[in-house]
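First the structure, which I've put down as structure tokens, then a few questions once you've had a look.
Here the complex is missing a single protein chain, while all its other protein chains stay put.
Here the chain labels run A and B in written order, and each chain numbers its own residues starting at 1.
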Amino acid sequence: MLLIHCPYCDETLPEMEFAYAGEAHVARPVDPSRTTDEEWRDHLFVRSNTRGPHAERWRHVHGCARFFNAVRDTVTDRVLATYPAGSPRPDLPGKDTP
Amino acid sequence: MSRHRIPGRGRVDAGRPVQFTFDGRSYDGLQGDTLASALLSHGVHLMGRSFKYHRPRGPVTAGSEEPNALVGTSRGPGRTEPNTRATVQELRHGLVAESQNRWPTLSFDAGAVNDALSPLFSAGFYYKTFMWPRNFWDKVYEPVIRRAAGLGRAPTEEDPDIYASRYAHTDVLVVGAGPSGIAAALAAARAGASVTLADEGTEIGGSLLSDPGVEIDGSPAWDWLEDRAAELRDLGVTLLTRTTAIGYYHQNFLGLVERLTDHLDEIPHGAPRERMWRLRAARVVLAQGALERPLVFDGNDRPGVMLAGAAQTYLNRYGVAVGERAVVVTSHDSAYYAAFDLADAGIAVPAIIDTRAEIRPDLASEARLRAIEVLSGHTVTATSGRLCVASVTANPVTGGEVGEGRQLRCDCLLVSGGWTPSLHLFSHTKASLSWDAEAGTFLPDRSLEDLHLAGAGRGLWGYAASLSDGAEAGAAAAHALGHAAQATGLLVARDRIGTGITHGQLPTHRAPSRVRAFVDYQNDVTAKDIKLAVSEGMRSIEHVKRYTTTGMATDQGKLSNLNALAIAADALGTTPPQVGLTTFRPPYTPTTFATFAGYHRGAAFEVTRRTPIDGWAEENGAVWEPVGQWRRARHFPQGDEDMDAAVDRECRAVRAGVGIFDASTLGKIDVTGPDAATFMNRMYTNAWTKLAPGRCRYGLLLGEDGYVRDDGVVGRMAEDRFHVTTTTGGAARVLTMMEDYLQTEWPDLDVWLTSTTEHWAVVALNGPRARDVLAPLVEGLDISGEAFPMMSVAECTVAGFPARLFRLSFTGELGYEINVPARHGRALWEALMAAGADHGITPYGTEAMHVLRAEKGFIIVGQDTDGTVTPEDLGLGWTIGKTKEDFVGMRSLSRPDLVARGRKQFVGLLTADGAVRLEEGAQIVDDPDQPLPMRMIGHVTSSYNSAALGRSIALAVVENGRERMGETVHIPMPEGNVEATIAPGVFYDPDGGRAKL
Partner (left out) sequence: MTRFSAAALVRNALNGQTGWTAQWPDAEPKGAYDVVIVGAGGHGLGAAYYLAKEHGITNVAVIEKGWLGGGNTGRNTTIIRSNYLYDESARLYDHALDLWEGLSQELNYNVMFSRRGVMMLAHNVHDVQSFQRHVHANRLNGVDNRWLTSAEAKDHCPPLNISADARYPVLGAALQKRAGTARHDAVAWGYARAAAARGVDIVQNCPVTAIRRGADGAVEGVETARGLIRAKKVAVSAAGHTSVLMDTAGVRMPLESFPLQALVSEPVKPCFPGVVMSNAVHAYMSQSDKGELVIGSGTDQYTSYSKRGGLPLIEHTLAAICEIFPIFSRMRMLRKWGGTVDVTPDRSAILGTTPVPGLYVNCGWGTGGFKATPGAAHTLAHTVARGEPHAINAPFTLDRFRTGRLIDEAAAAAVAH
């Protein structure tokens, strides 16, 4: 069970309090009607599926109920950083390899 | 006193005999015994049969790594378990143990014919045959193989025991309470850290319990242990014995299983059998120790062949001599100490066979003192004995040549091939290991977790080394947490230090085909099998393991993995790390299913949500239906009505008079704020801006993929406040979706979302007399048809309770939904029942509700839709706000496939014969006579008998269905084809006049 730091509550808490919510920084187009089918497909379905540090969304569903972003290494599962929704992805050094 | 018990020796209580049975025969043991030690005290070595060849087997260990001595245990109805390790099962009064995998008896097992045929049953033999005739595998061969396989028998009755679980946090968790673990716990606790010390054994001490001759700080080992146990208690250390750390999960989260009652004569009332500790530790010290490694030689599996350390444990801890004449074969110094202890206890030890040419001088002279012959530079090439070992053949090895053998008589053969650090938990963390060529074993390398290793678990040997290493690890753990900690050294006298070498298979001069040297005892994998796998191209240890099944038995390779690896590496002419190490996987030892389930069993498996009116329904004979986590009243049968009769009656009552329905499970979300209407416009397909306060509208919610996700009536309570209802199952999903968009896509909108599902109890009144029942109870609102028309909402008082009153209809009749604070739900219900008594008010359940809405062609999301249905498919295009530029899912509606012709459209279906009711899910075709596979053009989504229409009705999705009104389609059923006509989906009161009364 992962430990995750909620950037709003400022507490590090077990994964059971949180719900995963998919890749982060996939912004909904401002005007979807202007997107091509390809662009809309990319928005809906295409994901980076990164092997390594992955920017993703979590929701503190059994806490403050707010969505936030995290960078987590998908090889080790370790959360490297969390930050509020809407903030840019922080620069982090390298991979979290053992 | 049993024959092999040595009075005054061990930690068993000679004053407390314990009766038990094994294979129906009564024995006595002593308090403190394990089942294995008690049987050994009676000279019983034969405790089981192997998996494949049914070879007779006795215990080789005295611990949880035991592969052979597995028995069925029981203590009354429902309390039986297979494959219990006799070496860890503590003796209790009345313990019933049965041997397994044998027929008719343990000493005469017909299955042993497999042993004679073993040349046929080489590694992977089953991949090479049983293929002809083609249909024989699962009909003939496999059933025979399955009956022969398996070990014990699964329980057949429900388990009456309960199982507990607990979360806990600790600064430092120390796994293993041997010398290094104790030292670590002390160092950390003395520094002020909170410490949990866990050990799978019955008491702390680990190997010290088998080495009473060692002196620590001037005290005999066992006195030292007693003092340390007291000190640990005084320091407030949480001491968990009989507790196995089964798995090491992310970020120092460990699962520990504590066994609470299996060792007790009586189970205290209400006591859980086992407890799962879900423990999060700031630092972990792994002090798991090391496991002794067997040697691989012909006949190394006979009962009486046992690890030297195990024999030493049986002697020193349980006061049991495992034989009268013990020969030792070893490649490690540690076995000498076992031999000396046995000899000193009066057991004949004629010889130590050592594979090494050079013997440490002090050990050699100690052996001489005890008249033990040391055969250095020797190998073992054979043993004899059927149900117990009777002799061993030792041969000198010179310059790689195996010389003439010498047979040594014995009734037990003590074996040591060195020690393997227990790196299981360390490996669970996906840590890396490094190969120590000199020690012939893997050692811990790196892990991402905040952990320390100590003692034999990282390859150290000897008590002084382990104690100081443990103390340093404990101090380091405490230091890392900000405590000033120091490791104090300890003086150890009569330490038992040693080194050794490791082997694959011991050298032999015998023809390979005649040698049966076992690597994995339980699964009957021999060195020959491993070499065969290699010669057949299995080059990775994972392939070797899977091909031969080595390491896959209930001990999970604790004894066999490194020997298998060494033999495979030898066969490949490479080094073990080149061949790889199979992954260690949780749990460390086999763990009861129910212990994982904990309290989540039976009714507590998952929460059951009940409405405020649930109690009334229960008292009035409701038949329940699970819907999501809720239970809902499906119908209210009277007398001996079946469901059809009850539903028929309930429907008629609603159409003719008035029915009452508990709609409390409907999801409810309060959407409030200056931008509430904007938010609703973006979320739902509908236009909300012009909806006036006090009015309601049917809302449709899509996913971003354009498919219908949810629906419900939305009331506008005020300019800035919407009362949104959702489907019962969709409530949480819809709120999550709304929050997601609000928080992350449109954070600029000033809106608050609140789940009010459980705030409101909701009672629906439907039927031409609904107003007659309701009106007298309403205060503060004129509910006449003119003042409070269809799709109105208002706040008022109903039966004295503050209410939100909706006028809407899911049945097609005059209808109201009365929301009151949940605590008043039942009182409101009862008030309405009383008020409606004269009107024949009839409670109805979900089934009647489904029929009534189907008569009106109203969809149920999830039943008439399946996640691939668009608003247009449903004929609900009218819900889409015509001037809206965007809402969730809008863009997807113009994707090529969603505007293509031939989509399935929602329609009604009427069977040619109204007495025939279609099956929900039945498939629709144009041509019932076409061959399989048929071209299906749709399916029946809902189907009922309609009391109002006096016939069956159905709803369906059909390709281009709305263009095909009146056309005939076919529903081919196993019993024959059913004809039906496509019809509009509204069967009853198509103009909707009844709801507008």
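The rule is short, and it goes like this: a residue touches a chain if its C-beta (ideal position, glycine included) is under 8 Å from a C-beta of that chain, and two chains touch if they have at least 3 such contacts.
Note that the structure is a prediction, hence the values are computed from the model and not measured.
Peer 1: Out of B:590, B:694, B:840 or B:877, which is the one that touches the chain we can't see?
Peer 2: The single option touching the absent chain is B:590.
Peer 1: Kindly state which of the options B:337, B:661 or B:707 is in contact with the chain not pictured.
Peer 2: B:707
Peer 1: Determine which one of B:275, B:332, B:452 or B:528 touches the chain that has been left out.
Peer 2: B:528
Peer 1: What residues on subunit B make contact with the chain left out of this view?
Peer 2: Here the touching residues of subunit B are 51, 79-83, 119-120, 122, 125-132, 134, 137-138, 142-143, 145-147, 149-159, 161, 247, 249-250, 253, 255, 276, 278, 430, 511-513, 528, 532, 535-540, 542-543, 546-547, 549, 552, 554, 556, 583, 585-587, 590-594, 596-598, 600-603, 605-606, 608, 625-627, 705-707, 862-863, 866-868, 892, 895-898, 919-923, 925, 932-934, 936, 939, 972, 974.
Peer 1: Residues of subunit A in contact with the chain that isn't shown?
Peer 2: Touching the chain left out of view, subunit A contributes residues 1-2, 15-16, 19-20, 22-23, 37-38, 41-42, 44-49, 51, 54, 56, 72, 74-77.
In this section, only the chains that are shown with their structure count from here on.
Peer 1: Please output the residues of subunit B touching subunit A within their complex, sorted ascending.
Peer 2: Listed in rising order, the residues are 249-251, 253, 278, 280, 430-432, 446-448, 704-705, 736, 739-740, 743-745, 747, 885-886, 890-892, 895-896.
Peer 1: What residues of subunit A sit close enough to touch subunit B in their complex?
Peer 2: 1-3, 14, 19, 21, 27-28, 31-33, 35, 37, 40, 44, 57, 59, 61, 65-67, 76-78, 85-86, 96, 98
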